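This is the structure I want to talk about, given as structure tokens.
Only a single protein chain was left out; the remaining protein chains are all shown in position.
As written, the chains take the letters A, B and C, and residue 1 is the first residue of each chain.
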Amino acid sequence: MSETITLGLIGAGRIGRIHAENLTRRLPGARLLAVSDIFEEAARRAAADYDIPFAYKDPRRIFDDPEIDAVVICSSTDTHADFIEQAAAAGKHIFCEKPIHLNLERIDRALDAVAKAGVKLQIGFNRRFDPSFQRARELVASGAIGDPHILRITSRDPAPPPIDYIKVSGGIFLDMTIHDFDMARYLISDEVAEIYAAGEVMVDPAIGEAGDIDTALITLKFRNGVIGAIDNSRRAVYGYDQRVEVFGSEGVVMVGNVKPNQAVVADAAGVHSAKPLYFFLERYAEAYVAEIEAFLDALREDKTPPVTGLDGRIPVVMGYAAWESYRSNRPVQVKLAD
Amino acid sequence: MSETITLGLIGAGRIGRIHAENLTRRLPGARLLAVSDIFEEAARRAAADYDIPFAYKDPRRIFDDPEIDAVVICSSTDTHADFIEQAAAAGKHIFCEKPIHLNLERIDRALDAVAKAGVKLQIGFNRRFDPSFQRARELVASGAIGDPHILRITSRDPAPPPIDYIKVSGGIFLDMTIHDFDMARYLISDEVAEIYAAGEVMVDPAIGEAGDIDTALITLKFRNGVIGAIDNSRRAVYGYDQRVEVFGSEGVVMVGNVKPNQAVVADAAGVHSAKPLYFFLERYAEAYVAEIEAFLDALREDKTPPVTGLDGRIPVVMGYAAWESYRSNRPVQVKLAD
Amino acid sequence: MSETITLGLIGAGRIGRIHAENLTRRLPGARLLAVSDIFEEAARRAAADYDIPFAYKDPRRIFDDPEIDAVVICSSTDTHADFIEQAAAAGKHIFCEKPIHLNLERIDRALDAVAKAGVKLQIGFNRRFDPSFQRARELVASGAIGDPHILRITSRDPAPPPIDYIKVSGGIFLDMTIHDFDMARYLISDEVAEIYAAGEVMVDPAIGEAGDIDTALITLKFRNGVIGAIDNSRRAVYGYDQRVEVFGSEGVVMVGNVKPNQAVVADAAGVHSAKPLYFFLERYAEAYVAEIEAFLDALREDKTPPVTGLDGRIPVVMGYAAWESYRSNRPVQVKLAD
Partner (left out) sequence: MSETITLGLIGAGRIGRIHAENLTRRLPGARLLAVSDIFEEAARRAAADYDIPFAYKDPRRIFDDPEIDAVVICSSTDTHADFIEQAAAAGKHIFCEKPIHLNLERIDRALDAVAKAGVKLQIGFNRRFDPSFQRARELVASGAIGDPHILRITSRDPAPPPIDYIKVSGGIFLDMTIHDFDMARYLISDEVAEIYAAGEVMVDPAIGEAGDIDTALITLKFRNGVIGAIDNSRRAVYGYDQRVEVFGSEGVVMVGNVKPNQAVVADAAGVHSAKPLYFFLERYAEAYVAEIEAFLDALREDKTPPVTGLDGRIPVVMGYAAWESYRSNRPVQVKLAD
């Protein structure tokens, strides 16, 4: 594939616009030729804002364009699998936001389509591209902390999403913890065998009325013996709390939060510093660039993208295991078809 | 009770000697009149080192001494309940190291004896007297972080005890996690309703052969809805790792480790600082003084000691619940007789 | 001025390329139409890399282009004043890297030309646009630390520049400390009345042979009574060390270094984290974008740029005062024509 890769963007919502900005301004080897959105006006606005030549309502216009090498799918979750299949059928490489789908059979059909078409697929688990988490993984993988024994992930959002979103999101384990499931696999380089999930509604009763929970604590048992805990909350008043820790036989690696500035004030009341960066758009700004850059590199060098379709499927399996555990109050095996 | 309180010390091992040093050198309102130890030589050595007037083999000499107001019990765990009963019968107030006993009925009989005698009893959960954990509890209790939602405790020892000790210790949940169970109750000011315990042998196979585990992750569900996780390891190569975190509706309080010095070096390889204080003798040196000071205050002011017999009993119940959960791989209810 | 501002870039060296990248990729309201460099090949390479329509050897082609609203001057220091005058004569607004010139009369003539032409001029003191230093200034200016009493600036480079550069740089006080002089004025919002400079050659004897020093400690007395110290070194093996502190009647604000990642490792040897970001390109990457954005905003809104010609002149006066102080080993008055 030539150095410059031509792309089409499907979905011009919040995440779509981030990818549009990065593709047009931060990634000189990318050429974003077209954008589509079911709300054509959104596509047109993105096209104007980011100098994208074509704006469509119908993504078929993108799939049918022979100039386009790859698509970036940021539409609503329920459309991901369909668009993956259509893109694969059209021979386009695919970057798709997580999750692939909330239905595992639908995921499997989509992954089959990708395999048959022989196109490349990368899933948007952006946190893998954060320099701090990358450094943590390198340290674990290199043996700097010996054999890993205990994993801890703290992942708390600054504010819950709208209730309407929560209702179609698959719930906390498939919408929020899914990122932490991916991070767990990424840091430990092994699969989770069993999950036990505890949860509560503590932030907003409306979340409970929608059938979801807003506070969770998930125990993971990996195949290699590592035991881990993930804690989640939908609302941390001090901002996005994203910390990980891997403890091992020769040491521990810990990743703390990132702050917008380094100013520290000491006064008669104490010592004060800034809250962590507010949310994922701020904290993972560079990771959004890096994940697409890695996707483009995989296309150019004809290698497997760093987050595969299977990497997209397994956290969904884990999310359902977590729901089953929460509902039955029992540990649940994670059944991976392997 | 007069300002100066006269005490007898039962047990002159490692912890006994710490109490001897603190009673004779750090607590001017205390007069340590006698020490006993089943190894009389140990009692004599402590008496010589800390200017204690009398050294005995038989603790009865202490119980029978009308000058003695209170006893500090630091003998081996299996003798605690007997000595509590004998001290109570002799009308002595009692400070006793944890745990009271590994048998719950034996604990109950001892607590009954204390209640009948009308003497005061304080259990040696020293961590409650650490200034950082005290500050954390104050902040939680004062509402500074709103309603608590999530509790996290990391408690890792620098090195495992001898296998012979492990065999009689009651295992990790009754020997090590017991402190964290107490810390959990102390920080949240509520009881744990259910426990789920995961564990592994990762540090030393001999620990497994002794029927114990060395790595554990325990999920707690409190009656008030708070969910918590405790992680334990018998060996952290970087020293004693003692951290807690309480997350709530209005913020979070975190307590980190304490270091022996504040020197930070930056060189071509990175930025480096000291490891945490090595183990409990260093980390909790001041807490050992403060807990006895609080006991003496309770005697002087005729008030309930800050760590009661019930506070000593409940973590044992939790420890057994943890073992049952670990063995059955199921969450287990914590049954408190209330 | 219209929303889109058309610019020409003079000088395609290291800093010039940074501005080229930022103008073409990060600042959508800017249109970089042309680049010139005395080495035409450098101009051509920059034009190719950043899609700049025109590349010239002669900057006159830029001054003469009626489409161009403003120029960014990144050529060698000795050409800044000439190009400022030519740009002003051509009615172009000017962003110029520091220092304006090493000759104060030459600076004054250039500033006169700017004043006569009525164009805007901003000097490239990029550190003012670092979010941490901005926050520190806001806190001082808002009274959060009361009246300022003491200023401390630590500014150490990771490695010295080539000796050939040092020879024409004006020496450490005009090349390196000049940034700290600007930072001092920025943080305290007052002028320095007197300077005392101590210095040594400790990093490399060749720097001493070139007539310069590589290690310095400068005492500042401000008109308002604040006293401050700047320390400089040409080589910190742990990377770029950029810290400031303002102490006042009601508290202190401190700004520490920025790290490339948040990973912290604890092992048997200690606790380790990453070195600070290597040098100015990494540490001030965002500040380079923000300073040009502020320049463009000043043009659009027809207001005074945030770093004026006088802000460019005064640190040069301070640099000469520091040299005089160093050579005479006496405090020296800073003579500002006001």
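The working rule: a contact is a pair of C-beta atoms (placed from the backbone, for glycine too) under 8 Å apart; a residue touches a chain by one contact, two chains touch by 3 or more.
Bear in mind that the values here come from a model prediction, so they are computed numbers and not experimental data.
Q: Touch as defined at the start, partner being the missing chain; which of B:A34, B:V203, B:A236 or B:A266 qualifies?
A: Only one listed residue reaches the unshown chain, and that is B:A266.
Q: Among C:A90, C:L217 or C:A294, which residue is in touch with the absent chain?
A: Hidden-chain contact among the options goes to C:L217.
Q: Touching the hidden chain in the complete assembly: which of C:P99, C:G124 or C:G251 does that?
A: Answering carefully, the residue with contact to the hidden chain is C:G251.
Q: Have a look at B:I73, B:V237 or B:V255 and name the one touching the chain we're not showing.
A: B:V255
Q: Among B:R25, B:R223 or B:R327, single out the residue that touches the unshown chain.
A: Considering all chains, including the one not shown, the answer is B:R25.
Q: Just checking the interface: what residues of chain B touch the absent partner chain?
A: Residue positions of chain B that touch the missing chain: 25-26, 28, 49, 131-132, 134-136, 139, 144-145, 250-258, 260-268, 274.
Q: Residues of chain C in contact with the chain that isn't shown?
A: Counting only chain C, the missing chain is touched by 146-147, 149-150, 152, 154, 156, 196, 198-200, 202-203, 215-217, 219, 221, 225, 227-229, 231, 233, 235-238, 241, 247, 249-252, 329-331.
Q: For chain A, which positions touch the chain that isn't shown here?
A: Residues 237-238, 266-276 of chain A touch the chain that is not shown.
Operating definition for what follows: only the chains that are shown with their structure count from here on.
Q: Using mean CA coordinates as chain centres, what's the chain A-chain C distance in Å?
A: Their C-alpha centroids are separated by 39 Å.
Q: Once you find the CA centre of chain B and the CA centre of chain C, what distance in Å lies between them?
A: Going by mean C-alpha positions, chain B sits 58 Å from chain C.
Q: Listing for chain C: what residues touch at least two other chains?
A: In chain C, residues 266-268, 274 touch at least two other chains, as defined above.
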